[in-house]
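What follows is a short report on a single structure.
Every protein chain of the complex appears in place save one, which is left out.
A and B are the chain letters, set down in written order, and residue numbers restart from 1 in every chain.
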Amino acid sequence: MSQLVFEQFLNGIQLGMFLFLVSAGLTLVFGFMNIINLAHGSLFMIGAYSIALISGATGSFWIGLILCLPVTALAAFIIEVLIIRPLYTRDHLDQVLATFGLILFINEGTTMLMGRTPQFVDMPEALSGSVTLFGVFSYPLYRLAIIASGIIVAAILWFIITKTRVGMQIRAGTTNREIVQQLGVNIDGLNTAIFLVGAMFAGLAGAMAGPLTSVEVGMGENLLILCFVCIVIGGIGSIRGALFGALTVGIVDTMGRSFLPSILGAFLDPASASGIAAGLSSMSIYLLMVIVLVLKPTGLFPVAGRIS
Amino acid sequence: MLQIRNLCKNFGALAATNDVTLNVDEGTIHALIGPNGAGKTTLISQISGYLTPTSGSIKFDGQDLLAMPAHLRPHAGLVRSFQVTSVFPDLSVIENVCLVLQSMNHQVFSLFRPAVADKAERAEAMEILERVALENEAETTTRNLAHGQKRQVEIAMALAARPKLLLLDEPMAGMGAEESRQITTLLDGLRGSITMLLVEHDMDVVFGLADKVSVLVYGKVIASDTPRNIRLDPEVQRAYLGGHEFHDRSA
Partner (left out) sequence: MISERHLPKLMALGVLVLLLLPLMLNASGSSYLISTATRLVIFAIAAVSLDLLIGYTGLVSFGHAAFLGVGAYTVGILSFHAYEGDTFFGLPGTLSGLIVLPLAVALSALVALAIGALSLRTKGVYFIMITLSFGQMLFFLFVSLEKYGGDDGMMMFDGRITLPGLDLNDRMSFYYFCLACLIAFFWFCRRLVASKFGRTLQAIRQNEARLSSIGIRSYTAKLLIFVIAGAGAGLAGALSANHTEFVSPALTHWTRSGDLMIVVILGGIGTLLGPVLGTIVFLLLEEFLPLILHSVGLDLLSEHWRFVLGPILILIVLFAKSGIYGLLFRSRE
């Protein structure tokens, strides 16, 4: 039992790291650029398809992993210049609609190019085994690698945001846009840079998800909704909040799915227990978000000075 | 009419309102002056309920004001106007005023009767617009008005709330000289029927209108007296009026 609990806990952290990789870009774009980008999930999907194609063609997971970054960045650059830029001064409603249109375009385009059959990515040999943790628990190496990459990205982001000049500009811009403009910062350049970096994290997450799930159209949207939950729980614009939100959502979701059926099974007959448990565990993160927002209407780590 | 006792409001380490005690007597026009950042708007916001004080008490008409939700204060006769113009930009001028009237008449939840069918309400609104000299702009969408005219809408809305005590936060800021004179005359004419607490930078207006003047510096009331005595108060001179500007304009 404790093996199972521990394993599911680590799975939760691993899902949380995925969510964090995608949420980080989302929350920065949202916090700094004040843009709701529903198509952020499409960048995740583009990352996943890139690795499926490239590693399929070259036979190397690693080449695919490295090349998926420039591919996603290129896609993000085109999106930013053509569609996101004109949306800076528009309200959230317009942004939601335009980026929803973008999702339709990218999803159908991908279906046309790749067909409806899911793609699969082989796990790299070097990461395909299991390791024994604390001399007792066995856990897949690949999933540990994902957790590690999440931690590395979080560390890099923490360093950039708190220790560098650009980070200071980003923090200032998230709190008060006018200040940054008056400081003579190249806002357009910074916007594009943030968008590209956020997109590459999402692409990286998509690539790493490749060996774990089937690569298919629509994979981005399901994840996107979860990521919105993460950044809203954490407080929009806050990287710390995104990390906290992502880990919480990852753990709550995973633990709920694995243990609610047996917990409910103790009280109810098996048939209805499994149905209710499935519903409840899918609902749990939304319930969590509602509770957070009812108690703290701007999330757990609100960025100071920001209204809505 | 309004009694403020030992009012404090802290923003972190900053004491925006520092132990303020102030009385506004019924029927008077009471001016509140002070340099920028002295905490005048912060004080007005606490009286109107937009901010909650850290400590102290405010009594209005004998009632404990701090126990009263902000949206009920206008119904008790306590009405404010805003320093930064805060109108409803996509409604017409007369609708801005009607909106206040419908609130005062408890008709917010009138769901089916067309709003324009209420002739009495429109007539009353028109009357108020005439008082602030906006009758010719009644049907204009408010966002299309000149800045000074929006200030007049602000005052019309305040009057429409049938105030007993009117908190005016720099009502003339941004108005032209002509409108400013008009509003000064209007306020002067309301003396006695409406009590006013007036924040204003224009010393001509202050000394022309006020029965009493309080001076706020760094969140503290440093003097509260008749305009004549305030002019002569050396501490006020030193702390705020600073000499030349004051003498130039009131000489």
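Heads up, the rule we're going with is that a contact is a pair of C-beta atoms (placed from the backbone, for glycine too) under 8 Å apart; a residue touches a chain by one contact, two chains touch by 3 or more.
These numbers come from a predicted model, not from an experiment.
Within the complete assembly, B:107 is the residue of B:28, B:54 or B:107 that touches the hidden chain.
Considering A:24, A:146 or A:232, the position touching the chain not shown turns out to be A:232 (whole complex). Interface note for the absent chain: among A:37, A:50 or A:107, the touching residue is A:107.
Contact between chain B and the unshown chain involves residues 48-50, 69-75, 79-80, 82, 86-91, 95, 98-100, 102-104, 107-116, 118, 141, 157, 161.
Listed by residue number, the positions of chain A touching the unshown chain are 30, 36, 83, 86-87, 90, 92-94, 96-98, 100-109, 111-112, 221, 225, 228-229, 232, 236, 271-272, 275-276, 278-280, 282-283, 286-287, 289-290, 293-294, 297-299, 307-308.
Definition applied: only the chains that are shown with their structure count from here on.
Chain centres here are Cα averages; for chain A and chain B they lie 49 Å apart.
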